[in-house]
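A single protein chain has been omitted from the complex, and every remaining protein chain is retained in its original position.
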């Protein structure tokens, strides 16, 4: 039986979307749904699946949402947790990521969840330490658990993304969320549109697999799903866009835009939202919005991945 | 039986003192004492009462004492704990408390303990999220668990506060501890005196229910209990009082003052103390002092409240 399961999920790390097959993705989604339904029936939100296993949360970039979501997933699976946060990262002071990794490994955790400002650091850790790793966001590279939870949230409302039009709007250039989502949605057969100011969406992003739009109205027309990205207001000072007002005027998703999309189009945002900058409250709080589903599904997806990487090996 | 207990404690949140009836207060005190006596007899300081329930500690104002006290209470009841502290509050960056609250709720914790610099934020969370909330201090508004632990500490030494004179000394204006204590002590029938410099104790504070004094000697004369508040030294720069020395000369509680109070008068301080500023070591360390009882009772009161809000619903 262990053999069958191992076949079902052959990975030892979740570093990015590329390595996952369509079947892998379906298996992750199914596992997340199973765990979710088990927990919905129970008052005691806890299983002993990862009891006695130690998960190291290495968050070297500030994060609350993703860290808390992983922590909740780990606690529900009864894992032991060690948190190392940016603020207390003396461990890396004057130390290469290689030495830090080897030091952590000598403490024999069973899995490392890593968020790091440098793209590729989860891959580096996994390659050199031979330990299960989950990428919780690496620089502007990828954020695979976000893309998976986004997909689960969409699939809770529509049967499939195959052939569906999904528009991603905002700072595509710096967004690991966008990158992972494009890769995953294309893999699952969706048509992806990318929309944003030209400074944040160069024509070469088309190579990611999406169609490029600079006009929001055109981009959302007929879309089944519209996914807004968070505007990093600090980018403004770096010259990527002139003022918040300018951004809002051109790229804030409003009720008017929603009408241009398909009937019952879904609206998403990874949070935290800048209401009135990238999205109007009327839309964010509408029945079309998946925003809170995304948060809740984050825990289910992360439980599924932790379980698939660690819990089945017994 | 569950029904009887629900009747006994009808609340779904501890936001302030007003909502609690005299019977509620007695029930909380009794529950705290029961839990305390159970734990005193045991080497293993742990019950499974909240096993599998998740408590979210949202401390958006720095705090160690209160946070640690809540954490210990939660651990003794076997709850799972998620800590979100000021330092890591990226979750609220550019987000309204409403969005933060909804995000947290989507993670389905069973109860939120919140400390926030804005008065009323616990009420807001409870109202909009329909989830049990405990106020761990909201701005200059209230700190109900502190008032309850203070009451328990007093009642461990004297049978009742009814008809007793209790003097609260210090920065009444900015003190949520004072506010919750006045409300609770008046409710339980005590005579409350408030004492402090006129800049920190305007005449309108009499409406809280206490008698106003500007002279420490008069204020403590014949008192059964004297409760000192912590001086926030940073207020000095804001012009509320001229120098530490000036404050000390007029409002530091000394052995001489203690002699003016009743025989065996009780001395209290919520901590951390500025020795020699608001209280003399000779008094703070005397047999009259309840200061360490207050710390220990903090855990018992918080266990009781968590238990009453979460543990009985099974």
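Each chain carries a letter (A and B) given by its place in the written order, and its residues are counted from 1.
The rule we apply is simple: a contact is a pair of C-beta atoms (placed from the backbone, for glycine too) under 8 Å apart; a residue touches a chain by one contact, two chains touch by 3 or more.
Here the structure is a predicted model, which is why all the values come from computation and not from measurement.
Student: Can you work out which residue in B:8, B:208, B:250 or B:295 touches the chain that's missing from view?
Tutor: B:295
Student: Check each of A:17, A:68, A:84 or A:136 against the chain that is not shown and name the one that touches it.
Tutor: Answer from the full complex: A:84 touches the omitted chain.
Student: For the chain not shown, which residue from B:75, B:123, B:174 or B:262 touches it across the whole complex?
Tutor: The missing chain is touched by B:75.
Student: In the whole complex, not just what's shown, which of A:12, A:33 or A:102 touches the removed chain?
Tutor: Touches the omitted chain: A:102.
Student: What residue numbers in chain B mark contact with the hidden partner chain?
Tutor: Chain B touches the chain not shown through residues 42-46, 62-65, 67-69, 71-72, 75-76, 85, 87, 233, 271-275, 292-293, 295-296, 299.
Student: In terms of residues, what is the contact footprint of the unshown chain on chain A?
Tutor: Touching the missing chain: residues 51-54, 80, 82, 84, 87-96, 99-100, 102-103, 105-108, 314.
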